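All protein chains of the complex are present and in place, except for one that has been dropped.
Note that the chains are named A and B in the order they appear, and that numbering of residues resets to 1 at the start of each chain.
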Amino acid sequence: MTLLILDLIGTFVFALSGAAAGVRNHLDLFGVLVLSFAAAAAGGITRDVIIGAVPPAAFSNWWYLAIAMFAGLLTFWRHGLIDRMRRPVLIFDAGGLALFAVTGTQKALEFGLSPVMAALIGMVSGIGGGMIRDIMLARIPTVLKSELYAVAALLGAVVVTLSHVFSLPATPMMILGALLCFTLRVAAFRYRLHLPIARRASAANDQGSRRS
Amino acid sequence: MTLLILDLIGTFVFALSGAAAGVRNHLDLFGVLVLSFAAAAAGGITRDVIIGAVPPAAFSNWWYLAIAMFAGLLTFWRHGLIDRMRRPVLIFDAGGLALFAVTGTQKALEFGLSPVMAALIGMVSGIGGGMIRDIMLARIPTVLKSELYAVAALLGAVVVTLSHVFSLPATPMMILGALLCFTLRVAAFRYRLHLPIARRASAANDQGSRRS
Partner (left out) sequence: MTLLILDLIGTFVFALSGAAAGVRNHLDLFGVLVLSFAAAAAGGITRDVIIGAVPPAAFSNWWYLAIAMFAGLLTFWRHGLIDRMRRPVLIFDAGGLALFAVTGTQKALEFGLSPVMAALIGMVSGIGGGMIRDIMLARIPTVLKSELYAVAALLGAVVVTLSHVFSLPATPMMILGALLCFTLRVAAFRYRLHLPIARRASAANDQGSRRS
């Protein structure tokens, strides 16, 4: 039950991020709705196909579709509300990342996957929505470019995994994991935290690619 | 049986659209064939993986592969025939969209999905082929940019769904749905029909993105 509610909230915020990216790229209404649904559903569909839970929740439960459409329409017609936020795509994206990372992990654990693999699937579920949104807009996905994106998803997933290993209560630990993930991700793009880049390697490689 | 025939015709026209896009992008023969097969099979594979019909029809039935290869070779060597059409990629794409939207809906209904979800899966099946074709060519998919693309797929899917709900005969209603979808889509790009774009929102957001 908690799983479903958090999953639906994640669907809503990922749909908002997709819709905001669509409006910003001058898509028409239906393009915005397609991108809302794609961003909202991709993570969960990937998770469900991987763990064998077909048809995926997004196609067996009305709510996902309804919520994604509502978020898309809201963004389209009430863009004023969303414009007041400085970086709406990034913030909604961080929320979706956090929620899908924890629900993905929890659902994989319930389907009997081992804790480490459940955390990995949680991370993939969290990343999936933003990745398909960016690929559909012909951009390099945020997960590859951005500050601590996958690390944050992994942190949320690991909290849920550990709570399972130590038999802690699932609901509060899922909420804690999602909050940690969201906070780390927002702090990362607010303060431009990032992991090291292999600078000399890339310089050397650039020369290599000129040579070859 | 009708389902299989319409599916194979859809495969053929989507393969033509993929091959024509490949030739236009100066791919070599095998690149053209890969793009033919990807465009032709992606929608059906997505549909079958989602509804749990694995291995997907494209991998369990010879015909899909043979037809996609034939369409690719035909386009490659008889490009004169296709050049006489003004917009071959768009027209074949509209045909594939229409046929996969109705066969996707019908197959999902046969697998016991609810009518609304079957229509959604039909829409996704119709969109899938063109989407993977465009993503592989590093472009924003037609579905996000084009006039009434997803709306047309949904129209075809809804006709099939309603025929199921009211127990109408499946074959004529599938053909009707496909014709409506194809006509709407071709009319949309012929007369440049489209849904509204959130203009002020995008202007405001552009400012927002300059600020941030």
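Some notes on this structure:
Everything that follows uses one rule, which is that a residue touches a chain if its C-beta (ideal position, glycine included) is under 8 Å from a C-beta of that chain, and two chains touch if they have at least 3 such contacts.
Nothing here was measured: the structure is a model prediction, and the numbers come from that model.
When the missing chain is restored to the complex, the residue among A:L120, A:V160 or A:C181 that touches it is A:L120. Within the whole complex, the absent chain has one touching residue among A:A71, A:L148 or A:C181, and that is A:L148. Residue B:G22 is the one among B:G22, B:P141 or B:G156 that touches the chain missing from this view. Think of the hidden chain as still there; on subunit A it touches residues 49-52, 113-114, 116-117, 120-121, 127, 131, 135, 138-141, 143-145, 147-151, 194-198, 200-202, 204-206, 208-209, 211-212.
Residues 20, 22-35, 45, 49, 54-56, 59-60, 62, 65, 76-77, 79-80, 82-83, 86-87, 135-138 of subunit B touch the missing chain (whole complex, contact as defined above).
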